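One chain of protein is taken out of this complex; the other chains stay put.
As written, the chains take the letters A and B, and residue 1 is the first residue of each chain.
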Amino acid sequence: MTDSSRDWPLYEIFIRARAGLDHKHVGSLHATDAMMAIEHARDLYTRRQEGVSIWAVRSSDIVASDPADADALFEPARDKVYRHPTFYDIPEEVKTL
Amino acid sequence: MYTQGLDSLGKDCLRDEAQDIGRLEQRFQARIDAEEKIEPKGWMPEAYRRTLIRQISQHAHSEIVGMLPEGNWITRAPSLLRKSILIAKVQDEGGHGAYLYSAAETLGVSRDELIGQLLEGKAKYSSIFNYPTPTWADIGAIGWLVDGAAIMNQIPLCRCSYGPYARAMVRICKEESFHQRQGYEIMLRLSRGTPPQKEMAQQALNRWWWPSLMMFGPSDAESKHSAQSMRWKIKRFSNDELRQKFVDFTVPQAEFLGLAVPDPALSWDEAAQHYRFGAIDWSEFEQVLKGHGPCNRERLEARRRAHDEGRWVRDAAVAHASKQAAKEKSRAA
Partner (left out) sequence: MTPHCRYVLRLADTSLILAQRLGEWIGHAPAIEEDLGLANVSLDLLGQARMLLSYAAELEGRGRSEDDLAYLREESEFLNATLVEQPNGDFGQTIVRQFLIDAWQLELYEWLQESKDPRLAEIAAKAVKETRYHLRYSAGWLVRLGDGTEVSHARVQDALERLWPFTGELFAADAVDHEVAQAGIGPAPESLLPGWSARIGAVLSGSRLAVPPTTPFGWHGKRGQHSEHLGHVLAEMQSLHRAHPGAIW
């Protein structure tokens, strides 16, 4: 019953909720072409005025980091506490710093 | 939004349990215990993945099949405002089905495969949708009771350990908030209306009360898979806890409507601060689940027909897209 060779490709959808905000990933949907992807995103993800702009990207075009690499990629940043402003002790009398 | 059989873990999963629990599983459980979310492609026990695919897809199927009993009244809604509301609601259900299929797809299964399982009769969906909607009051009762029960089931799912499912549920719960209210408003209008309208409302409550209580699934004593789902934080409350909460909330709402809950054993337990209710006829539930409900056959047939009659359309869109891609390729060359 499934005709897998004819599956509609998957798109990832990003919505800008209002001007001034970033596009944010909201989910995915199926469409056969770019125009259909935008239309489906509009009908599926903005029925309640959730957006003013849509990005649609073929899911297969997204390059993602491998969760197995997470330690190597992200752990090294953990001990660089001196990158954060709260690392530094400044006397309270010193203002606007 | 409807959930049922959330605890149906399946036999394969139990077999896995018997295997050795390795370091990965321990780490996985530690993350769950620490309320960390699990995300796609990260390591997860096969049984966790299979449980989620089954649960999320059942939930998605329920949304899609659930469009049918209410869709039955779109063309006959008694006012243009009610028609608009009903179209928007049934449309939301389609949208919720789509969100859920897309959450399931993050677990490495395609939507077409899942839909195939539904159409072949291999997948379950909430058996509540195998009941008919003979009158307009059924639309009110579904919104009030069925969506009410569903919301009770779903709110805890917003904190489910699997990220994509939890995020879909947050969106769904937000959108669903109007569904129950519009249903109650229909019941309110009917119960304050003409005698035939009030009678219509009472009959609908009679039809939907018990099936709604069954939506929470078998009682805890009978539900053998709940424990593992609780441990994985896919499920957070037991079936009986949620059912009790639903009864406690709903009985006063029925009283406000001036309608009688069809349960002679129903009474308020002052000491426990809960309503006590009569025994549920689980044999009916089992029958409907097995395909012997009033509308099982019709519902699946309607879905199959839509799928089969739509195939040439889906194929045409794919063919057009590949022609366009070929054109662009030759232009670029």
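Here, contacts are C-beta pairs under 8 Å (C-beta built on N, C-alpha and C of every residue); 3 or more make two chains touch, one makes a residue touch a chain.
Please read these numbers as outputs of a predicted model, since none were measured by experiment.
Engineer: Out of B:Pro45, B:Gly97 or B:Gly183, which residue would touch the omitted chain in the full complex?
Structural biologist: Of these options, the touching residue for the absent chain is B:Gly97.
Engineer: May I ask you to list the residues on chain A that touch the chain which is not drawn?
Structural biologist: Residues of chain A in touch with the missing chain: 8, 29-33, 35-36, 39-40, 42-44, 47.
Engineer: Could you list which residues of chain B touch the chain missing from the display?
Structural biologist: Touch with the absent chain occurs at residues 64, 67-68, 71, 74-84, 87-88, 90-91, 94-95, 97-98, 101, 136, 186, 189, 193-194, 196-197, 302, 305-306, 309-321, 323.
Everything below uses one rule, namely that only the chains that are shown with their structure count from here on.
Engineer: Distance-wise, how many Å sit between the C-alpha centres of chain A and chain B, to the nearest whole number?
Structural biologist: Comparing mean C-alpha positions, chain B is 28 Å from chain A.
Engineer: Sort out for me which residues of chain A touch chain B in the complex.
Structural biologist: My answer: residues 1-4, 6-8, 10, 26-30, 32-33, 36, 44, 47-48, 64, 66-68.
Engineer: Write out the stretch or stretches of chain B touching chain A in their complex.
Structural biologist: So the residues of chain B in touch with chain A come to 39, 41-43, 88, 91-92, 95, 98-99, 102-103, 105, 110-113, 115-116, 119-120, 167-168, 171, 175, 307, 311, 314-315, 317-318, 320-321, 324.
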